[in-house]
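My questions will all concern the structure given below.
Missing here is one protein chain; the remaining ones are kept as they sit in the complex.
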Amino acid sequence: MTALSPSRPALSSLLLPHPAQTAGLDAKAISRAKLGDIGAFTEIVQAYYARCLRFARAMLVEPDDAEDMVQEAFVRLYRALPRYEERQRFESWLFQILGNCCRTANTVAQRNAARLVTDDALLERIPAETRSDDDALSAWGDSVRHALAEVPEHNREIFLLHYVEGFSYDEIERMTGVRQSALKMRVKRASDFLRARLSRETP
Amino acid sequence: MRLSRCAGLIAISITVRSVGAQDSLRFVGGDATTSREVSQIIDAVAAQGLPAGLILSKARFAVAVHTPGPKIVETAKAMAARLVIAKRAIDPHIRESDLAGAEAALSYDVPVDILRRISSARPKEPIAVPLGVLTQLVADRVPAKRAGEIVTDLLRRGATMTQIADLGNNVDADVKIGGYRAVDAANMRYNGLGPHLAPLSAAGTTTEPGITSTAGGPKKP
Partner (left out) sequence: MRSPRDFRDGADPIVRRAIDELRRLPRVEDDAVAAVVSAAATARVLPPADEPITPARERGRGRLLIGGGLVAAAAIAGFLIRGSMSSPPEPVRTAATTSITPAALSAERTAVPIVEQFVFKAPTARHVSVIGDFNRWDASVAPMSRSADGELWSVSIPIVPGRHMYAFMVDDSLLVLDPRAPKSRDPDLGAEGSVRIVGRP
């Protein structure tokens, strides 16, 4: 008997985006930021920071490095901004950069340390935000992140980009250079793994 | 015909603007007449949306090297004329540093079509560096046609700004230290970059009239 159902009100209220996200990013902010307007760039960071942090925490072997990773991605983006030509949707460019940063960091992390797959170690790294007053909810959150962390990185990334960040397969293909058929396979593998792992949690 | 002699032929409407916004471009130097006339030229250039600060800069340089007043005024007029031409030549580039580079090249009598070619080789990027290298090669007495060819070829073959700047600085060093003729040093350095650049494709090979490899020039790969 599952404690949660998709239509539970408390759950949907948690899905309200961060206030900064709904303050529609001025389309001109990007043009102004291209010209070196620091204020415009600040607006861009404010608009995307939470999403980037969300993505980085889910992507990284060491989620504690997420803030640094997001910062590195924005710095790279800002440096390359003068040459951004809007051939690509701004968001997809941003997440392309962020994905590269995370993958690089993961390569370093994996090279440096044996991967800790014990339940306790993974639990310690889960960000405090997922521990809410609702114990059942936080247990579910822990389980999800737990399980996701065990999905191989190349599958995890595409799963996140598609289902969590909302990029189409078209866009992801352009961002990563991977064929759509392969992308769909990766998402399927990640989904299958999550379903298998999480269905044990919800008898 | 030197562009400085064209100055009188190009109509520049002279308006005396209020001082307020122009304080930062105020020129004071030489005698009162010189100051007034140069300031008027600066104001007129600014009114056309051109970077008048470049003229202020040149005027201050002129004062620093003890240039007589009338010559400063003549120089300011020549620069104003060149800026108008520069803006058209490198359209759509509008950055001050790009216009400064084009104006400087024009001051060394670089033909406008060379500037246009450089501009269209990189329509969306800053071109101050290739323009600057072009100017410096010409200042070192490399024939403008050959200098233009080298710089344009570098751009078409995907050279980075760093590579182009390095070529310019290396040619200078070769001339200064090694006693080479600048044109020989330029060809040498251009050839040296060859393996590191994309070949000039058939589409990129220029078929424009007047541009042929000089006898001592490199073969295009």
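Structure notes:
We just call them A and B in the order they show up, numbering each chain from 1.
Throughout what follows, a contact is a pair of C-beta atoms (placed from the backbone, for glycine too) under 8 Å apart; a residue touches a chain by one contact, two chains touch by 3 or more.
Owing to the predicted nature of the structure, the values given are computational and were not obtained by experimental measurement.
Screening B:30, B:132 or B:148 against the full complex identifies B:132 as the residue touching the chain left out.
Counting the whole complex, the residues of chain A in touch with the unshown chain are 4, 6, 11, 14-15, 17-18, 20-22, 24-25, 34-39, 41-42, 45-47, 49-51, 53-54, 57-58, 67-68, 70-72, 74-80, 82-84, 93, 96-97, 100-101, 103-105, 107-108, 127, 129-130, 140-141, 144-145, 147-148, 160, 162-168, 176-177, 191, 194-195, 198-199, 202.
Residues 4, 24, 51, 53-54, 56-58, 60-65, 67, 71, 74-75, 78-79, 95-98, 100-101, 104, 107-109, 126, 128-129, 131-133, 135-136, 139-140, 160-162, 164-166, 168-169, 172-173, 175-176 are the ones on chain B that touch the missing chain.
As a working rule, only the chains that are shown with their structure count from here on.
Averaged C-alpha coordinates give centres for chain A and chain B that are 48 Å from one another.
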